[in-house]
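The structure that follows is given in the form of structure tokens.
What you see is the complex with one protein chain gone and the rest in place.
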Amino acid sequence: MLSVTGLQAAYGASQVLHDVELQVKDGEVVTLLGRNGMGKTTTVRSIMGLVSPRAGRVSFSGQEVQGRPPERIARLGIGLVPEGRQVFPSLTVRENLVATAANRLHRPDPWVLETVYELFPRLKERAGQSAGTLSGGEQQMLAVGRALMTNPRLLILDEATEGLAPVIRTEIWHCIAHLKQAGQSILLIDKNLAVLKRLADRHYIIEKGRTVWSGNAADLERDAARVHGYVGL
Amino acid sequence: QDAVKIGMITTLSGPAGYLGQDIRDAMQLAIEMGGGKLGGVPVDLVVEDDGLKPGKGREIADKFMQNDGIKLLTGIVFSNVANAVVPEVVDNGAFYISPNAAPSTLAGKGCSENYFVVSWQNDALHEPAGVAATAAGYKSAFVMAPNYQAGKDAIAGFKRTFKGEIVGEVYTPLGQTDFASGMAQIRAANPDVVYEFYPGGMGIAFLKQYSQAGFTGKIPMVLSEPSLDAVILKAVGQAAVGIEVTSHWNRDFDNAANKAFVAAWDKKYNRPITTYASQGYDTAMLIASALKEAGSPDNADAFRDALRKADFASVRGKFAFGQNQHPVQDWYLLKIEDVDGTPTAVTQKKILSDYGDPYASQCKM
Amino acid sequence: MRPFPLIGALVTLALLAVLPQMAGALGAPATTQIATRVLIYGIAAASLNFALGYGGMVSFGHAAFFGIGGYVVAILYSHWFADAPLLGVIPGTNQLLITLPLAVLVAGVFAALIGALSLRTGGVQFIMITLAFAQMLFFLFVSLKAYGGEDGLSIRRPNEFFGLNLRDRETMYYLTLGVAALFFAGLHRLVNSSFGAMIAGIRQNERRMEALGIATYRYKLFAFILSGMGVGLAGALMANAMRYVSPDMMHWSRSGELMIMVILGGTGTLFGPLIGAAVLLVLETWLAGWTENWNLGVGIVLLAVVMFSRGGVSALLRRRK
Amino acid sequence: MILVLEQILNGLQYGVMLFLLAAGLTLIFGIMGVINLAHGSLYMIGAYAGTWVAAETGSFWLGLPAALAVAGLAGVIVEATVVRRLYTRSHLDQVLATFALILMANEAITLMFGRQPVFTPLPAAFSGSVGLLPGLFYPTYRLLIIAAGLIVAGGLYLLINRTRVGMLVRAGATNREMVRALGVDIRRLYTLVFGLGALLAGLAGYMTGPISAVQVGMGERILLPAFVVVVIGGVGSIRGAFVAGISLGVIDTCLRAFLPGMLRGLMPISQADALGLGISSMGIYLLMAVVLLVRPRGLFPVTGQGGF
Partner (left out) sequence: MNANGPILQIEGLEKRFGGLTATDGVTLDLRPGEIHALIGPNGAGKSTLINQLCGELAPDAGTIRLMGRDVTHLPTHARVALGLGRTFQVTSLLDDCTVGESVALAVQAHAGGNLRLWDRAKGRRVVQARAEALLAGTGLEDRAGVPSADLSHGERKQLELVMALALEPALMLLDEPMAGLGPVESQQMVTVLRGLRDQTAILLVEHDMEAVFALADRISVLVYGRIIATGSVEEIRDNAEVREAYLGGEDELC
């Protein structure tokens, strides 16, 4: 469904991505691993069109999307939970959820306000509060809920569990497992390797802007030493 | 013979731009009528816009005098620009002839032998209105003006000569064009007559609102010329009928110079002819008379003497300079009448003769 | 903060030093006066830039200090001329060595008052409240009939300074050039000083600086006062160069003009505002001599500069190199 | 008493006018994060366009759609050609660019319509006064302005606070990129909003035509009071702009009308007049300073607003 080849990107003069390869198939959960500053977020931003790639191909649902504006890429069915939450501070929780809600792919059982509230009861309690005053964790839940409300084919979570309490983190993992079961494709960035190992189908490791390793859980076990070198554990 | 350069600093941009435009166009008209010459001497009119900024006016004056060697300047519309420019001009030995602005600071102790005013002195502009209102037998007056120096001077001028009682005196913030609150006060005060000083766009707004408030035809007005010039009259239309205005010039003045001027203007420009234009034209004619005699402002003494004589046919009829080289002239009462469906200012009578200004005696030359 | 472009500055200074001669030779002696005005506005704009570009305080009221600087000179002159002490006690004077520092001082006092109140707000509100105070002063001076009101105050003879004749445009130019050179040298030291570093930090993130133990309000106020004083200095020079002051000097559009000069030249750069002042004034003069619709030309050029450069003219110049 | 009522009505009408302008400004300035000094120019453009059509056709009512359309269109063009490129730039760049637009608009109008002020005729049905109370006659046209302003206020409030468009606009104000990443074409949205703001300005411009002069520079004069309203109301808040516009209109009008009289009771007449005059001409600025000193972010601060 998503296929990235030879992706290069830069901020101004400094090139950050040199050669990123990545594939997500329908219904798959794929992770993107790597240490701080290696370019994971930049990869996501390039896929979304928020950074325009210098070279390489990004195709989604059979269409080449590199160079398109972000809204058109998103409309093809990518839902983003960005790094650092980025909720809309001046909108209320409820407004954050409904403002961009859509069911463009005409899912039979779409995510709607109620189902998101069910997933995160805390958001329901805070429905009328402006998002800027939410606690860090509440904002994170909101960002996930907001992305779900666009009913995407591919959900991208960039450090979605950062700053969440262990209980909630567990909940989110459960939720992701649940989504996976429902056939949702997911691209995950997280540092919690132990969980990812169990949850994801395949993994990619980025080192200094290059995809340097990829494989499934079994490969991960086998190459433990190398992986350790790349991500540290 | 080289053309004599005349430097014109005037206001062309912004809301007041039409004043400068009329002065300039009238001067240009006069030059054209003389075939590119004034008093038989070829002239070259150089015009620049001061944007109603004193600093800008000064800059243009410097450029005119030093880069272009211009010895004769004119054109300024507003007092504050004149205050910044005139001293510099005369201190450099050049001439300045004002077609409009004439602040008191330059009329009395600050007068100068190279500074001439063709229009009027600021204070003298408004005193005739008071005279006219008194003569018409009004006992109580309501006065209104924008809150700045010229506005206060106008009110002071009116009050000096009005013998009745002032039942209301309102100043509005400069540039404000909504006078509803003043209208309410007029209604409450119920005066015999209203005097206001709102030139340009403000005047249009005032008179329109005056009529919307239902005062037209009920409470008479006596105004001085700037508050109801030809442009305002055209914009306001019927709402101005019945208003009395005091002025030193009107379109219908019956003298040869004026007839020629009006005809030429109407032929050339497709817009009403204002007092500002008449002043611009007279300025050109004054310059013509001096050039004819002295040939060039370079012959400073001869040129100055010729100017003082004011030996030209003014569109106002009679024209002479007083001690401080400001005009000593006649003032008339005009009335807006409906002439074949077009509101027109019609001259009624002369109300003041050989009227000068109070600063002349302070001027030592 | 780039290193002081010392060589460039010296070359420019040398060129400026012979400007009157060149202007005379080229048959455009009025250039000297334009240059004087450019330098004065340059001082004012650079001073505003200290608050705006370096300190992040977008003041829309700095014309007030410009006007105050000018009025200090004019009022002292008028009392000296009339030989009537101000308020019956303070004697007037026409000595530049007294009027200039006094103008700076009085501007500083006003900046302290306005700043102390305005700095309680931030952002857009700060812009508007500084505008509000400046407008109040504007209206105050418009209504001060004793000092000419709207029509302003003429200074028939400029201030005296070591027997120099400041009426002479070249003398005035060199005086201004001298003051400007000292001013810019001082400003350069200031922005690179410890205080300058704190101000730059506060501009970027006030909350962070507060967490570093900096009483940001006090620092901002101090910077605002210094900035106001510089503009006051420019106003005092302008009063001498123009021999005239009026409330027009403190009209909001003058504040806007100073701001335009800063942005046009490049915010947060040492000489940007001077360049901005030069570009704007020369452009206006040139276009106005050329067409009466000069404002259209100015508009087009300004728009082009913003659209096609980031960081104003000085950024364009730098890119060229 | 009648006088007081009449002055309050006057204040209301002035306030409504301020609101119409401030509403567009606050939308553009607060919500989209753009300082649009050229808003006054859109006001002027609306006034000229409407007046011209009204003069050509002789009908006030035909001038109205023309004013709205031309101002709105001008807004859309300005957004698409200039402002769009400034969203990511500093506010100072926006100031410079929109200042340039003012110069250009004024000169263009001068070239097209000349320097003489022009004037919009009153619609015949609204040219008189109506008696509201015994002894209180009030110009019908001014009542029309008040009504139009109130209707626009209500509509805007609903649009911004109750619709998804409103939410998106507000969301985009704080994080354009994120709105786009969620699949919304915010650029089109912003163009529309800018056009809407311009249209309101055009409406205000045309409506003032019959009671004051339509002339070059009319925009700058009203720009400052409109900004004052925006700031007092709280940047980005339509409700704030409404409350601030109306209160400012009423307070300003009443101050000017009654303050000198009241002061005369307390001190010698000449002093009272001077003081009253001084205070009333500084009126709106004084008010703004006081409001901001007490509430530094205005009456209805929009939470989470990034600030300057």
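Annotations
Lettered A, B, C and D in written order, each chain numbered from 1.
In the analysis below, a residue touches a chain if its C-beta (ideal position, glycine included) is under 8 Å from a C-beta of that chain, and two chains touch if they have at least 3 such contacts.
Keep in mind the model is a prediction, meaning the values are calculated, not measured.
Remark: the absent chain touches shown chains A, C in the intact complex. Contact with the undisplayed chain is limited, among A:E28, A:E71, A:E95 or A:E159, to A:E159.
When the full complex is taken into account, the listed residue touching the unshown chain is A:H174, out of A:K25, A:R57 or A:H174. Only one of A:R35, A:R104 or A:R226 touches the chain withheld from this view, namely A:R35. One chain is missing from the display, and on chain C it is touched by residues 1, 189-190, 192-198, 200-201, 204-205, 207-216, 219, 222. Listed for chain A, the residues touching the missing chain in the whole complex are 11, 14, 34-37, 41, 83-84, 122, 133-138, 140-141, 159, 162-170, 173-174, 177, 191-195, 198-199, 231-233.
One rule holds in what follows: only the chains that are shown with their structure count from here on.
Among the remaining chains, A is positioned farthest from chain B, on the basis of C-alpha centroids. Taking B-C and C-D together, the chain pair joined by more C-beta contacts is C-D.
Per-chain Cα centroids separate chain C from chain D by 32 Å.
Note: centroid distance chain B to chain D, computed from Cα atoms, is 34 Å. The set of chain A residues touching two or more other chains is empty. Among all residues of chain B, those that touch two or more other chains are 12-13, 147, 174. Here chain C touches chain D in the complex through residues 52, 58, 117, 120-129, 131-133, 135-136, 139-140, 143, 252-253, 256, 259-260, 262-264, 267, 293, 295-296, 298-303, 305-307, 310, going by the rule given at the top. Residues 12-15, 17-18, 21, 147, 169, 171-175, 177-178, 180-181, 184-185, 187-188, 200-202, 204-205, 208-209, 212-214, 231, 234-237, 271 of chain B are the ones touching chain D in the complex. For chain D in complex with chain A, the residues that touch the partner chain are 164, 167-168, 170-171, 173-175, 177-186, 236, 302-305.
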